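Shown next, in structure tokens, is the structure this report addresses.
Removed from the display is one protein chain of the complex; every other protein chain stays in position.
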Amino acid sequence: MLRKTFTGLLAGVGFTLVGVASAAAEDLTIFWAEWDPANYLQELVNEYSKVSGDTVTVETTPWSDFQTKAFTEFNAKGDAYDLVVGDSQWLGAGATGGHYVDLTDFFNKHKLSEVMAPATVKYYAEYPSNSGKYWAIPLEGDAVGWAYRKDWFEDPKEKEAFKAKYGYDLDVPKTFKELRDIAEFFYRPDEKRYGIAIYTQTTYDALAMGFENALFSYGGDLGDYSTYKVEGIVNAPVAVEALEMYKELYKFTPPNWGNTFFQEDNQAITEGLAAMSMNYFAFFPSLLNEATNPNAKVTGFFANPAGPTGVQSAALGGQGISIVSYSKKQEAAMKFLEWFIKDETQKKWAELGGYTCSQAVLKSAEFQNATPYNKAFYETMFKVKDFWAVPEYAELLSQLNNRLGPYVVGDKGTAKEALDGLAKDWTETFTKYGRYSN
Amino acid sequence: MAMAAMTRLDPGSRAASRGWSDLAIRNMFIIPTIAFLIVFNIFPLIYSLGYSFTDYRASTNQAANFVGLQNYRELLGDEFIWNNFVVTAKYVIVSVTGQVVVGFGIALLLNRAIPFKGLITTLLLLPMMMSMAVVGLFWKLLYDPSWGVINYVFHLGDFAWLSNRDAALYAVAITDIWMWSPFVMLLSLAGLSAVPKHLYEAAAIDRAGKFYTFRRITLPLVAPILLIAIIFRTMEAFKTFDLAYVMSSQDTTELISIRLYKMAFQEWQTGRSSALAYIVLIMVLAITNIYVKYLNRVKER
Partner (left out) sequence: MAAVRSRGQLVANRAAIAAVLVITLVFLAPIYWIGSTAFKPRALATTVPPTVFFAPEITPFIKLFTKRVQLTKPVDEATYNAAPWWEQRILDNGERVLRTGENVQLSAYPSRFMNSLIIAITSTVLAVGMGTFTAYGFSRFRVKGEQDLLFFILSTRMLPPVVVAIPMFLMYRAVGMTDTHIGLIILYTAFNLSFSVWLMKGFMDEIPKEYEEAALVDGYTRMQAFFKIVLPEAATGIAATAVFCFITAWNEYAFALIMTNRRAQTAPPFIPSQLGSGVIDWTVIAAGTFLFLLPVAIFTFALRGHLLRGVTFGAIRK
């Protein structure tokens, strides 16, 4: 038996080698991070290989190294990757650094700004904002949503106790105030049960994305994306309130929640640690899978709640696909994109588990009923906002981590001080890059 | 220069007249290594020294502008950078001290007739055979307050090692101590086994106290090699990156190498990160120099 397997594995190796050698047609490589959507994409492009003869390989690297690896290759003007499914923040660097091929003509020819959901066009494809220049095709839509324990929420005893304590019914939270109350209510360290799981890691964009959920729903902003004004915006009173709320939520997290991102937040649900958990929609499939989540049957999902003024928004995740300007197979890559944007491809993409950005597919009842969270995803995708997409975004992220991290996790200083410091750092950075001179 | 001055062996020996000359052999043996190191270490260093005076960013196609000492000035005036240095100093002291105490302690215990001594010593080396990044990952699992083994075994409840601002750095240092004490142990064992037995016997005959024997005989004789171990470990601890990066993401665990990595490979501030790299290099050189001076003094004694 074992021998058969090994023969199979060896045959696999052999096939791969032969495949490379006999590739009369082009052999395209797409670079993305290591996660399920990349695997779904691999399956999707296998279909393309059948119709076109071109082989397409999806090459992946862990999320923590994705940014570094992609840009190392770009900066080396390397042609290892023909296409890259890059984070939305990279657009500025990709466009102004000359790493991405200008896709404006392609975009207009296929009227993609009408085909794809508006937020995805705005944040995944266009740079600078409102310039009408496009650098990517929206590929994987994503935003932050919430998973929760339905069984805890629906337990009659809990419902009764909650009502007695807070004066309203325990249900899926509609506002951040309710979210906070529920988190506090379920925070029971003695029972090894905790209220809420949020993002706190400060190595890349985790903390920023987490904070944005509160900030945007509170009606706040990170700054004015066209004038680069940040003073008085990112440290406005609503922003301070939002940050205080985020810090408040941290109190109700499971122990050791100071270095967390998507894996930890999913684990909070699978291990039965938390009542509610923030995460990107793209990470929810494993919560529905009984083999990976023992609580799969009792896990529910909801969209990011509204702030005190009723504004409801969320942090955008997701990526568009761009052609790398150093690729020697740009024509084949372009042909691939033509295939990728076809309606039936987008439909197939959604079926395989990818989050299409195609409006038609998103709006179909079929898509919305496919999973328990697709509807929440659909609703969220039309009210999301994103982080800065300027080339210096990584410095902006570092500064946010420096200022906000110690406050949220470390109890250092006040929200106002943290955000004032951030506004100062960001203004300095924008000044350094001459953003105010024109 | 006379060839005779080049060799310690008898220049008149017949060897010199057969085959290659000693001079040729010496040059052939030494020059490639030096040249290799110059090309792959010194050349990059000069390269980055140049960049440290510019605002160059490797991520754009724009040319570098000369900015003089601005990078250095800004870095030395940056409170976050200073915090990184303080964290690094704490980390180096805690982790190297720990490694020396634990490693030397084990070596003292092992320095006697013990069944399976060779096997045990080799087994103890296993931790240092692993990749730092993977070790960091697994210790994260071990430290986890909800399902980790450490808190379970020591009944620590939900003490959050890696999220606790004060404990996190020590938690990382403990992992480093676990990983690298064996290295100190190995070198200490070497030093200990080199102490002539007759010295101990003489001390025993003089009825010298245990502590006295240790201080007056063991320690001075082991000191040189122990110092070599300390030099290597200090240099490595100063450079620690993957371990702390994987395990914790707080400002109290952000070692200077982590900041350097972020600056160079996330923010792509090539010029500024080169400047920071130089500041770090000068510090390591200075510290090592002090050690090496001290080492030479110890050796002379």
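All chains are identified by letter, namely A and B, in their written order; residue positions are counted from 1 within each chain.
Throughout what follows, a contact is a pair of C-beta atoms (placed from the backbone, for glycine too) under 8 Å apart; a residue touches a chain by one contact, two chains touch by 3 or more.
Quick caveat, the model's predicted, so the values are computed rather than measured.
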Among B:90, B:165, B:216 or B:239, the residue in touch with the chain that has been omitted: B:239
Candidate in contact with the missing chain, chosen from A:136, A:215 or A:287: A:287
Sites on chain A contacted by the missing partner chain, in the whole complex: 1, 4-5, 8-9, 11-13, 15-16, 19, 29, 34-37, 39-40, 42-43, 46, 49, 59-65, 68-69, 72-73, 75-78, 80, 262-263, 266-267, 270-271, 282-283, 285-294, 352-353, 371
Contact footprint on chain B, counting only the chain that is left out: 5-10, 13-15, 18-20, 22, 25-26, 28-30, 32-34, 36-37, 40-41, 43-45, 47-48, 51, 58, 106, 109-110, 112-115, 118-134, 137-139, 141-142, 144, 146-147, 149, 152, 178, 182, 186-187, 189-191, 193-194, 201, 204-205, 224-225, 232, 235, 238-239, 241-242, 246, 257, 260-261, 264-265, 270, 273-274, 277-278, 280-281, 284-285, 288, 292, 299
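As a convention for this text, only the chains that are shown with their structure count from here on.
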Rounded Å distance, chain A centre to chain B centre (Cα mean): 39
Sites on chain B touched by chain A in the complex: 58-61, 80, 143-147, 158-165, 168, 245, 247-252, 262-263, 265-269
Chain B-facing residues of chain A, complex: 67-68, 71-72, 74-75, 93, 96-98, 189, 192, 200-204, 254-259, 271, 273, 391-392, 394-395, 397-398, 402, 405-406, 409-411
